[in-house]
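Please read the structure below before turning to the comments.
Excluded from the complex is one protein chain; the other protein chains are retained at their positions.
Coming up: subunit A.
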Amino acid sequence: GLFFWHLKNTGIPCHFVHLCRVANDRLITFQYFNFLKRMYVTQCNKDLSQRAKPKSDSVASPFRDLQQLDQEKKVIHKIRPISPVHQPLSETSIRNEVREMKSAAETEDSVTPVRAESKEDRQWKEMKLQLKDLPGILARLSKIKLTALVVSTASAGFAMAPVPFDLTCFLIASLGTGLASCAANSINQFFEVPFDSNMNRTKNRPLVRGQISPLLAVCFAASCGVPGIALLTLGVNPLTGALGAFNIFLYTCCYTPLKRMSIANTWVGAVVGAIPPVMGWTAATGSLDAGALLLGGILYSWQFPHFNALSWGLREDYSRGGYCMMSVTHPGLCRRVALRHCLALLGLSAVAPLLDITTWTFPIISLPINLYISYLGFRFYRDADRSSSRKLFFCSLWHLPLLLLVMFTCKKSFLEKEDKGDLLGESHGRAMEIRLP
């Protein structure tokens, strides 16, 4: 049950607080705050924690929840002075909620909106676009959190490239990638309205709820995609622009329809996720080196344990929604592939120093985390149950940012490389001069 706290403004001490008209016209409950806070912590304790297949919808972005939390924080003070009578009741229900939450981790971002908005959901709404809601709506349409993570992988690619750091180029590349990602995500949502309505995880998306018309969604996508790709092509280099355009195409025209046709969608989606760091690298260097491919490879391999573990808990929704996912149709393959790619991560990390991207410290330092995820991958392979899939999924959330961070700290210094590959000249100065674009 929901507890409503109504505070009368007459000044008569009362044990209830009326919380309507908070930010978005929602009746919020005390439990909901706890819920949100816990959810906030699990989802966002690392800024890259919601890494899904970038440009895929395997993890929705409850940006709205974050907004709510900020705005409702002020209101939480009013709630504190509650009569002790109500405390035990709310605590038990909070405990129930927590238990429920534990068993529905993958749909966590849908449980809270359901709780808080179930009242609002039952109402009829006018389909008129409110300008003040537009930023929030567009943020959800473009899956802004996912976009942010995509941009950060691209930045990682940029940072790992063995060239002097160019700030303007970096910013332009990041902006272009972000716009391209917004466009791709919007088109994805445009294509998937009835399917999203039927899945718990995605049923609160703007197009599903009629907050925005499909026409507007397409226009928004175009107005993000075209400048984004133009920015990349003209402001950075044509190769990055081409990769960006290709990735949008791959995601919207290959991955999205393929999700309902064949399990091959997972591999396509992994490529979609692997391209942004490659784009970052090509933005910096202007060419597709082995290093770019290695970085792409690491992200490609990472997608599998991440997504396969996530999809393990969504089998019912996928089955009913008509999505062809390995976890439903080929469960054995699902787990094998996840394990295989955990091990591949180990291998790829070891290759990094051979390609002069990092020093030998990288495979050594990253060994523990790679071994850990491989261990969880093995457990998932062997046990094939909910708890092992969840463990693997949550591990993947911190594994990737940590790996990229370690990689960056172990990056082979620019000058060091000049020392080694000294065919260009004796002095550092001369070598640097030639290297600069």
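Everything that follows uses one rule, which is that contacts are C-beta pairs under 8 Å (C-beta built on N, C-alpha and C of every residue); 3 or more make two chains touch, one makes a residue touch a chain; residues count from 1.
By definition in this document, contacts and distances are computed from a predicted model.
Novice: For the complex's missing chain, which UniProt name, "RNA polymerase II subunit 5-mediating protein homolog isoform X3", "APOP1 protein", "SUMO-activating enzyme subunit" or "Histidine-containing phosphotransfer protein"?
Specialist: Its record in UniProt gives the absent chain the protein name "APOP1 protein".
Novice: Can you tell me which of A:L134, A:V163 or A:V193 touches the chain that was removed from the display?
Specialist: Going through A:L134, A:V163 or A:V193 one by one, A:V193 is the residue touching the chain not shown.
Novice: Which one, A:L171, A:M261, A:L354 or A:L367, makes contact with the chain that was left out?
Specialist: Touching the chain that is not displayed is residue A:M261.
Novice: In terms of residues, what is the contact footprint of the unshown chain on subunit A?
Specialist: 121-128, 190-191, 193-194, 197-198, 203, 208-210, 213-215, 218, 257, 260-261, 313, 315-316, 318-320, 322-324, 328-329, 331, 384-386
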